[in-house]
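A protein chain is absent from this complex, but the other protein chains hold their places.
== subunit A ==
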Amino acid sequence: MKQWKMPVLEVLDVNKTFG
């Protein structure tokens, strides 16, 4: 059995994430 983690939808801030 695979380990379960609560699924989360993360909205990425493009300026912070990619510069």
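Operating definition for what follows: a residue touches a chain if its C-beta (ideal position, glycine included) is under 8 Å from a C-beta of that chain, and two chains touch if they have at least 3 such contacts; residues count from 1.
Keep this in mind: contacts and distances are computed from a predicted model.
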Listed names "Lasso peptide biosynthesis PqqD family chaperone", "Cytochrome b", "Nitrous-oxide reductase" or "Transport permease protein", with the criterion being the UniProt name of the chain not displayed: "Lasso peptide biosynthesis PqqD family chaperone"
Residue ranges of subunit A at the interface with the undisplayed chain: 1-12, 14, 17
